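There's a structure below that I have some questions on.
With one protein chain removed, the remaining protein chains of the complex are shown where they sit.
After this line comes subunit A, so read on.
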Amino acid sequence: MTELSLFEKTSSYDGVYMTLMVNRIQMLYFAIIMPVFLIYPYMIWMIIIVGGLSQVSIFMLSKWFTSKYASKGYEGFVDLFGERMVRLLSFIGIGFILLKVTVITLGYVEVVQHFIFPAVNTNWMILFILLICWYVASLGMNSTIRFIVIAFLFTAPMLLLLLKFPFQPFATIHDLFPLIPYEWTMKSWKSVLFIWSALSGPEYLVLLAPWFNTREKILKYMTIGNTFTVFEYLFIFIASLFFFGSHYLGENKLPVVEMIRYLNFPVFERIDIIFISVYLFHFVFAISIFLLLFYGAIRITLKKSKVQTTRLGFALCCSTIILCLMILNEMLWKKATNQNILLELAIWAGALTYLFVPLFLFLSLKRKVRD
């Protein structure tokens, strides 16, 4: 197999890219299922509060981006933690990346099956989507990062579709009450955890630091991305409350798409089919980035980070992911009813990584400065 330059750094990207990446990585599959996890109107405040807390993680991540270690990439991590530790962390990271890819891919495929192709075998969809991601990722990190602009331009305006819901005759302000909780249950805590997990994702961007121009005002751009995400989540949740009402919201498995299903234009009556198809841009972008990170993490774990990337190595990684996804789809996702173990795991994993990765990096930087 011939050599392949996947991690070549030919250009550095400015803060706009950081804004778009933070936003899009936070708006993955969880945005589609979010209202069903929150249900109660007072979760509007929770989205704002957790969004504010997310800013703390963003602040810590921005410290990493502006440090001298960030631009060195792998070498920077080695300087900070030592090679053995970096390999161990990479090994742990492989599991987290795989889980993230699994949930967003299988989640999206389930949406496709539910709304577009009810009779199709989901394994075919997994194969098609991952083959596209394979192609995208094989063009290299530079090209994949650049693709964020297209992914953003195609998917972010889809939010405008929801503008109609607050102004429908059935939408009343009472749907947003109570704004103060009567009681605080375990389920409410879980919703908070979910919001935190939904906002996770930017922690993976620390691995892309060499491709970003760290001299830019990175905190400002990351904050814009995070704020935009909070606004999007709020808007989706409020629109769902108006459409379904608090009582009925929990009954839907995929409330956002169900909601869009009721929209129609004079030419197309089912906008949701277009909505889901366009969302492919978003998912393909994210999965491609994670594919590259997965391959990079495996190379570090196997102590091959200084060896040239190869088509064979990358093909093996992609094939492994395809195989894993198909197995997990058959064994866990398809059989999941009320309790989807993979989804639960992904929520916890997202929350943990978003809490500890920035904190760990921040403390390590502090310790290094003190030493």
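Definition applied: contacts are C-beta pairs under 8 Å (C-beta built on N, C-alpha and C of every residue); 3 or more make two chains touch, one makes a residue touch a chain; residues count from 1.
The criterion applied here is as follows: contacts and distances are computed from a predicted model.
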item: Options "Spore germination protein", "SoxB protein", "Glutamyl-tRNA(Gln) amidotransferase subunit A" or "CoA-substrate-specific enzyme activase": UniProt name of the undisplayed chain; value: "Spore germination protein"
item: Residue among A:Gln55, A:Asn123 or A:Ser143 that touches the chain left out of view; value: A:Ser143
item: Candidate in contact with the missing chain, chosen from A:Phe96, A:Phe281, A:Phe314 or A:Phe362; value: A:Phe281
item: Of A:His114, A:Lys253 or A:Arg270, the one touching the omitted chain in the full complex; value: A:Arg270
item: On subunit A, residues whose C-beta touches the chain left out of the figure; value: 11, 13, 16-17, 112, 116-117, 128, 132, 135-136, 139-140, 143, 146-150, 153, 264, 266-270, 273-274, 276-278, 280-281, 284
